[in-house]
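Note that this complex is displayed minus one protein chain, with the remaining chains in position.
Letters A and B name the chains as they come in the text, with residue numbers starting at 1 for each one.
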Amino acid sequence: MAQDSGTRTLISQAQFRRGRGRMIYWTLLAVVVVGFTLVFIGPLYWMVTGALKSGQEIAQTPPSLFPKDPQPQNYVDAWTNLNLAKLLFNTFYYATGAVLFQLVLDTAAAYSLSKLRPVFGNVILGLMLATLMIPAMVLIVPQYVTVIDLPILHLNLLDSPFAIWLPLVANAFNIFLLKRFFDSIPEDLMAAALMDGATPLRTLWSIVLPMSRPILGVVSIFAVTAVWKDFLWPKLVMPSPETRTVSVGIYAFSGGTPMNVVIAASVIAAIPTVIIFLIFQRNIMSGLTTGSLKG
Amino acid sequence: MAITTVPGTTRRPGRPAPYPPGPRRAGLGRKVRDNLTGHAFLIGAVLCFVVFSWYPMVRGVVMSFQRTRRGETTWVGWDNYARIIDDPSFWTAWKNTFYFTLLALVLGYAVPFFVAILLNEFRHAKGYLRILVYLPVMLPPASALFLFKFYAYDPSEAGLFNAILTALHLPTSEWMQSPGMTMPAMVLASTWMNMGSAVLIYLAALQNIPGELYEAAELDGAGVWRRIVNVTVPQTRLILALLAMLQIVATMQLFIEPLILANGAGTGDSATSVAYLIYQHGFFQNDLNGAAALGVIMLVVLAGFSAVYVRLTAKQD
Partner (left out) sequence: MSVPQYRKAAALALVAGLGLSLAACSTKSDDAKNDASGKVTITVDCQPVGSQKELLKNWNDDVAEFQRQNPNIVIKSVSVGEQCNNPPDFTARLAGGTVTDIFYGYMTDLQQVLDSGQAMDVTQYVNKDTIPTWDSVDPALKEVFSDGGKLYAIPVKNYSMGLVYNKVLFQRAGLDVNNPPRTWPEVRAAAKKIAALGNGIAGYAEYSAGNTGGWHFTSLLYSQGGEMLTPDGKKADFNNAMGKQVLQNLKDMRYGDNSMGSRQLLQWGDLLTNAGAGKVGMFIGAPDTTQAIVSQFQGKFQDWAMGPLPGQDGPAKATLGGGEGYFFKKGLTPEQVKAGLKWIAYQKLTPGKGQFDYVRAKPQNYPVGLPQPLLFAGGSDAQKQELDLRKANANVDTANFAVFEGNPVPIKGEPRNAQAIYAVLDAAMSGVLTNPNANIDALLKTAEGKVNQLLAAGS
C-alpha cells in the first residue's frame, strides 16, 4: 500500500500539481501532520513528563510544560513497587501461549473444515460462527464459574495461564479467517499431494502452511492484541498479584499508589509494545491490511 | 473494545469447492477413516468451544433461573430477572450504554472513516501518519485511560484540557464530574485509544476502489463530497456495515472506561453501563445468578440487533 502513488484516488493527482490545488494540498498536509502529532504524540509527551512532576506541580495552575524539578524517583518507585517486570513478563507469557495455542488448534480446525470436510463439519462451523454475535460480556459469569470448576474434570483454572489460553482458542473469527484463506488454496494442489500419498498432516505442514504465512501472521497479531487489550477476564481469572497482567496490575495498584507513580508505571508498561510495534510496524501494518482483506 | 480487521470486503465467500477428487473406489472404511481424520483435526478447537463457549451459554441461562446460597442451589424461576430489572440502575445502565453506543457511532465510527479518506489522499508522510494513528492502540488500555483520568480530565484548571480551553478563552468543563460530559468524555478517550485499527481497515478498503470510478464521477461533474457519497461509500459498503456491527457489539460491552475514568458508576450513575452492572452484581454484591440473568438479557438485546443487521444487509445484496 505504500507504492500506490500512481493509482487514482478521490482527488486526481493532476489537481495536486496545479497551483491552487498544490497549495491546498501542502497546507492541508502540514495541518494534518502537525495536528495528528499533537493529538497522538502530545498526550504521550504529557504522560512521560507528567510522571516526572511532583504531586504539588501536578496540581498547579496552569500546568507546566516541562517538569521544573524532575522526579525520576517516580519511575523507580513504579518499577519496584508494582513489580512491573513480573507484570510485563506475565503479559508476554500469556500472549505467546495464546499465539501458540491459536495457531495450532485453530489452524488445524480451519484446515479440517476447509479441506478435509468431515461429516457435520458445516454444522460445527455454523455453531462456531454463531458465537461471533455473542460478546464476551454476556458469557463472563458462566464462563467464570466454568473456569473455577471445569465440568467433569473438576479442575480449577484460576491463576493458571490456561484460563487465558484455552478460551481464546474458541475464536470463531480466527477460524473463519483461516478457513477462507485455505478455501482459496487450489484443490489440485491438494489432490496432487493426496495422489503422492501424503497424509493430511503432511499436506497441511508442507503445502498449506507455507502458503498461509500472511494469514498466520494476522491471526498471531490478533491473538497478541486480544491478550494485550483484555481487562476484565484476566482481572477475574488471575486474582493473585503474581499472575496479573500489566493492565490489571496497574489498575490494582492505582488505588493505593500516588497518581504520578501510577502514570509512571503506565509509561513503562507501554514502552515494550511500542518498541516492538515500531520495529515490526511495516509487517504489522501490511499484515493487518492485506492479509485479512485478501483472505 | 478493539475493533478487529474484517474479511470479505471484495467478495462474498465462494461456494465450497467440490470434495477433493480422491481415489474413486473409496470404500466405506476409507470414508470413515477420512472422517475420523477430519474430526481429529477439529477436536482441539471444538473442545475449547464446548467448554468455554457453548456450555457457558447454556449454563448462563440455567444459572439465571437458579440461586446459590450457602453452597446450595435452588430453582427460583424468574426471581433473578425480576430483581435485576428492579435495580434502580437497570434502566439507567441501558440508557447510558445506548447513549455511548450512539455517540461512539458518530465519533468512533465516522471519524476513522474520514481520517482514512484524508490519509488516502496524501502522497507524503503516509507511513508517519499511519503509525501515529495506530500508536495509542499499542498502549495497555489501563495506561491510556489513566492518562485521560489524571491529566486530561482533571476538573480543576490544572487539567490539560481545561488548561487548553482556558488558553483559548473557552468555558472549561468538569469532565467526568459533570453528568452531561461523562459519556462524551468516555467516548473521546475510547475513540482516541481504539480508532487506529478502524483507520487501517478503511485504508485497505479504500485502496481497493478502482480509480476509474472516481474518474467517471468527476467527468459527470461530481464534486469531492458527491464522489465520497456516490463512489467511496458504496464501494466500501460491506466493510462499513461489518464494522458498524462489530462496533456496536464492542461498545455495548462498555466496561473499562467507566471503571477507570469514572471509578465505576460515575457521578449520579451517569457512567454505569450494563457490563459494569453485571460486574457489580456478580462480584460486588455477591449475586452471580443475577449477573447471569443480566447477561442473558444483554444477549437477547444483541440478538435483536443482529437480526435487524442481517435483515438490512441481506436486503442490500
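We adopt the following convention: a contact is a pair of C-beta atoms (placed from the backbone, for glycine too) under 8 Å apart; a residue touches a chain by one contact, two chains touch by 3 or more.
What you are looking at is a predicted structure, and each value in this text was computed from that prediction instead of being measured.
Which of B:E174, B:E218 or B:E257 touches the hidden chain is settled by the complete complex: it is B:E174. Here one chain is not drawn; of A:W26, A:Y45 or A:F89, the residue touching it is A:F89. On the side of chain B, the interface with the absent chain consists of residues 69-72, 83, 86-89, 154-156, 158, 174, 176-179, 262-269, 279-280, 282-288, 290, using the contact rule stated above. Annotation for chain A: contacts to the undisplayed chain at residues 55-56, 59-61, 80-83, 89, 92-93, 96-97, 100, 144-145, 148-149, 156, 158-161, 213-214, 235-236, 239-241, 252-259, 279-280, 283, 286-287, 290.
Throughout what follows, only the chains that are shown with their structure count from here on.
If you average the Cα atoms of chain A and of chain B, the two centres end up 14 Å apart. Across the complex, chain A meets chain B through its residues 1-2, 4-5, 7-13, 16, 28-29, 32-33, 36-37, 39-41, 43-44, 46-47, 50, 58-63, 91, 104-106, 108-109, 111-113, 115-119, 121, 124, 127-128, 131, 133-147, 150-151, 166-167, 169-170, 172-173, 175-177, 180, 183, 187, 190-191, 194, 200, 204, 218, 222, 225-226, 228-229, 231-232, 236, 246-248, 250-251, 254, 259, 262-263, 266-267, 269-270, 273-274, 277-278, 281, 285, 288-290, 292-295. Here chain B touches chain A in the complex through residues 1-2, 4-10, 13-14, 16-22, 34-39, 41-42, 44-46, 48-49, 51-57, 59-60, 63, 117-118, 120-144, 146-148, 150-152, 156-160, 163, 166-167, 192, 197, 200-201, 203-209, 211-212, 214-215, 218, 224, 227-228, 231-232, 249-250, 252-253, 255-256, 259-260, 274-275, 278-279, 282-283, 288, 291-292, 295-296, 298-299, 302-303, 306, going by the rule given at the top.
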